[in-house]
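The other protein chains are all here in position, but one chain of the complex has been omitted.
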Amino acid sequence: MLKVAQPDRPDALTWVFLGLGLLLLPVGLYLALSAPPDVNQGYLARIMYLHVPGAWLGYLAFFVTFLYSLLYLFRQDPRHDRVALASAEIGLVFMGLALVTGMLWARPTWGVYWTWEPRLTTTAILFAVYVGYFLLRGAIEDPELRRKAAAAVGILGFINVPISYMSVKWWRSLHQTQSIDLTTGKIHMDPAMLQALLFNLFVFTLLYLGFVRFRSLLAALEARKEEA
Amino acid sequence: MLLRLQGISKRFGRDWVLRDLSFTLERGEVVALLGPNGSGKTTLLRLMAGLLKPTRGQVERAGKALFLANPPAFHRHLTAREHLLYDLAFHHQGKEPEEALDRFGLPGDLPLYAFSSGMKKRLALARLTLLFPDIWLLDEPETALDKGGRELLLSTLAEARKKAGVVLATHDRTLAERVADRTLELGVA
Partner (left out) sequence: MKLPVEGWPEAAGQGRVGVVRRVVLLALRDLRLEVRDRAGLLSILAFFAVMLFIMALALGPEEEPLRRAAPGVLWVALAFGSTLLSTRAFALEVEEGTLDDLLLAPGGKEWIYFGKLLFQMLLLLPLAALALLMAAGLFYLPLERLFLLFLTLVLGVLGYASVATFYAGLLARLRGREVLLPLLLFSLVVPVVLASVRATTGLAEGLPVAEISDWWQLLLVFDVVYLTASALLFPVVMEG
């Protein structure tokens, strides 16, 4: 669904994704705000309607970058690189959203903005990898070398995810002074809450697909201009 | 056919250095590459060597290619003999460098930071005769050479022509006329 033929303007499918996503965004917001508050956390739990889809799509986006980076190295087709680039950029936005909302939620819940919990740490590492990904792209003038180098970073960065997750998990389990645990943040899911969450996830996915297609097209136009 | 370029174009940033160039090199041929500064001679040689990739077009090589840069690049903290020995090992060749050092009049035990640019040029030629590629790509090989060095260059080229193909970029038209079977003129794109 991410493969885009490269015309001058976005094709119908891109507009459908974007239009539907933007149209449904207020609906998702309404569902989120009208969902019942959580038994333990009250209204605070509502941040999850932004946080969960953000984190989920951030990971999905970086995984897509990983796949398309591999594909680029095997096929040497610039289109794959453009999808990888688009997905990384949008992933960075979603991941940033997830990190910020997570911190805002953590402060009243745990009393701190940050904790060295495996999922948090791994996410922060991944975020740093893709900041590096864009700095590297900016530093290379030759388009082909830029694509290859970026693909290498996209691949090496993503295969690091399970290893860093394990390492931080073990690291913490030996460190008993930590009192904060994600389990204290458990939310009892009311069906209405779950519905709202899934709906928001769906809307964010639509937006992601639309943005990636749109951004790939922009990258193609940029490349064409660079060549002209 | 030793080397074939088909419809080669190369762009750096927004500037085209070479446009739609085709070229074939046969064994036993010496081709002189002429043209003013900035006409893309060095770029073309590096494309032929495979050190650069063309923006468009294809390069085919039917043998090993070596590129002699101008000025030639060496590690300054090695002696001439050490450098040649390492080069031979990296190229999987078990030859001895002594004869080549003698022939090109080079002190084997002197570190290269003590070499003049002419001596470095001689060393580069010695290195090429030892590694003996099928495709010799030389960037202004005549610069910095004295009279004796020039003679050595001419004899090296004569040797290379017997078994290999040579492309040399130069500003020296007398040299080109003397050694080249044909010339390729590059204009500023």
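Labels for the chains are A and B, by order of writing; each one numbers its residues from 1.
Quick note on the criterion: a contact is a pair of C-beta atoms (placed from the backbone, for glycine too) under 8 Å apart; a residue touches a chain by one contact, two chains touch by 3 or more.
Given the structure is predicted, the values throughout are model-derived calculations rather than measurements.
Trainee: Looking at the full complex, which residue from B:Val31, B:Ala65 or B:Leu168 touches the chain that isn't shown here?
Mentor: Answering carefully, the residue with contact to the hidden chain is B:Ala65.
Trainee: Specify the residue from the set A:Val93, A:Leu120, A:Leu136 or A:Ala223 that touches the hidden chain.
Mentor: A:Leu136
Trainee: Return the single residue from A:Val112, A:Ile163 or A:Ala192 that touches the missing chain.
Mentor: A:Ile163
Trainee: Return the single residue from B:Arg4, B:His91, B:Arg150 or B:His171 that touches the missing chain.
Mentor: Counting the whole complex, the residue in contact with the absent chain is B:His91.
Trainee: In the full complex, which residues of chain B touch the absent chain?
Mentor: Given the touch definition above, chain B has residues 46, 49-53, 61-67, 69, 73-78, 86-87, 89-93 touching the missing chain.
Trainee: Determine and list the chain A residues touching the chain excluded from the picture.
Mentor: These residues touch the chain not displayed: 73-74, 76, 121, 125, 128-129, 131-132, 135-136, 139-140, 144-145, 148-149, 152-153, 155-157, 159-160, 163-164, 166-168, 170-171, 174.
FYI, only the chains that are shown with their structure count from here on.
Trainee: Roughly how far is chain A from chain B, centre to centre by C-alpha average, rounded to an integer in Å?
Mentor: Chain centroid spacing, chain A to chain B, equals 50 Å.
Trainee: Taking the complex as given, what residues does chain B use to touch chain A?
Mentor: Touch residues, chain B against chain A: 11-14, 53.
Trainee: Touching chain B in the complex: which residues of chain A?
Mentor: That would be residues 141-142, 144, 226-227 of chain A.
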